[in-house]
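Heads up, this is only part of the complex; the chains shown haven't been moved.
For clarity, chains are labelled A and B in written order, and residue numbers in each chain start from 1.
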Amino acid sequence: MKTDRNSLAAMAGQTLAAIADRKPLVQSITNYVSMDIAANALLAIGASPIMVRAPEESAELAPALDALVINTGTLTSTAAQQMDAAATAAHAHGKPWLLDPVGAGGLTLRNQTIIRLLRHRPAIIRGNSSEIIAVARLQGLTTDTARPRGVDSTSSSLAAEASAVTLARHALCTVVATGEIDIVTDGQTTIKLANGAPVMTRVTALGCSLSAVMGACLATAAPLQAAVSAIAIYGVCGEIAATQSRGPASFRVAFLDMLYNLKPADLQERLKLA
Amino acid sequence: MKTDRNSLAAMAGQTLAAIADRKPLVQSITNYVSMDIAANALLAIGASPIMVRAPEESAELAPALDALVINTGTLTSTAAQQMDAAATAAHAHGKPWLLDPVGAGGLTLRNQTIIRLLRHRPAIIRGNSSEIIAVARLQGLTTDTARPRGVDSTSSSLAAEASAVTLARHALCTVVATGEIDIVTDGQTTIKLANGAPVMTRVTALGCSLSAVMGACLATAAPLQAAVSAIAIYGVCGEIAATQSRGPASFRVAFLDMLYNLKPADLQERLKLA
């Protein structure tokens, strides 16, 4: 995989076109706050969202799925069982899935659930810096004790780089730590991207919806490519939408419209490596 | 009931005015993705939404209700029990109710829940084409094996016409199959409407919110009239909003604003029969 700016922009453009073409069916078990924006982001980009949660339905749906996304926000013990059933079914049918470990590090139920889910071998783990450091700590890979404040990160994403690489090697997957700089690594190749806008931290569940869209990318590309593509798409759409809005709510509208209108040329023109 | 274009537009305008006048109390048990847009659509049109789910609350609320809407998205066995209790209570108190059989056909829990709910005699069944064909198949009325892809339809609505008519006769209710052409039938009279805009398929839960608004119409008009009115209102608002927006998110904003601002004259001017 070529990792120069132009090659990465071209690759993200191809992923965008592949989603529009194949309309992948992406199951999301996500927190209640993010269900609306996650489904709308998937539809805007041309994927087909399905929010099935019941364990018996996840098992039945898995053969038809293209990818699964699990997000541990607003967790309950019932939801943890739903997540476990969905990850089990996806893994059994060879469907790629992504783990978004919301709130990792701070709370026991969440930590236990994340440890259990990791056994089902996600293709991608996507979190903010505090969450990625916490997941690495839960796996005994770091002694960094950075903790999130609520569900918001307290670390810069660069601080998570070592944890991300170690976690990727240990879990044999791609790891993404998002922040001002977004870090994507499969343990061998590490790519740092620098698009986005500050207002993005003021829109609830925007990271959750990024995970959903990364799931759509994962349905059409290998994990490292999928992760870079989704980060590129989100960062560039965010940058353009920020110029068209006056605050977080008009930003959200402009951002989802931009996901729908994004062209490969926009990626080519604006993608920034760190 | 006169079924020429002008009479239908006038009837939809009267339903719109009746909702604004009476502010019907509409209970929605709907999927988690659609709760925000369903409640906002009901408020925009002047109805009073209530999202009570607990079985004991549904039983207590039923005497005060004007209509009930049940939508089987994001189904769990707990939610299935909530739906059963609400439909039982509505039926016992003679309150009209609408079934939106999201995802019918593909999943066992959903099919079983839908079959059970049908025993409580909905006044309207509203789904996309694949869902209407699937409900007819579940009742042994067709051997058409069209299946949805996730929760999205794979059939044109015209393909669902025969199933819709047969289902309406069998279930003694009004059936609506929405799509590029929207089909409304009570088994005797079949009306086809042709408003709307392609971007409407890119907004999550817009169909669910249509069902909620159709529930408000059902509180003030007979089922066939209610169904046609809601389809007319949604199609005309969608057409106008599409001209005012740049993508699915600005469309959603313009659409809800249009529901709030819609005048009978807009219906008279724009309603299209197929």
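Note that in this section a residue touches a chain if its C-beta (ideal position, glycine included) is under 8 Å from a C-beta of that chain, and two chains touch if they have at least 3 such contacts.
The model shown is predicted, which means the values in this text are computed figures rather than measured ones.
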Whole-assembly copy number, given 2 chains displayed: 3
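The definition used in the following text is that only the chains that are shown with their structure count from here on.
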Starting from the mean Cα coordinates of subunit A and subunit B, work out the distance between those two points in Å. 33
Report the residues of subunit B in contact with subunit A in the complex, numbered from low to high. 31-33, 36-37, 73-77, 103, 106-110, 149-152, 201-205, 245-250, 252-253
Touching subunit B in the complex, subunit A uses residues 23, 25, 32, 35-36, 39-40, 43-44, 48-54, 56-57, 60-61, 64, 252-261
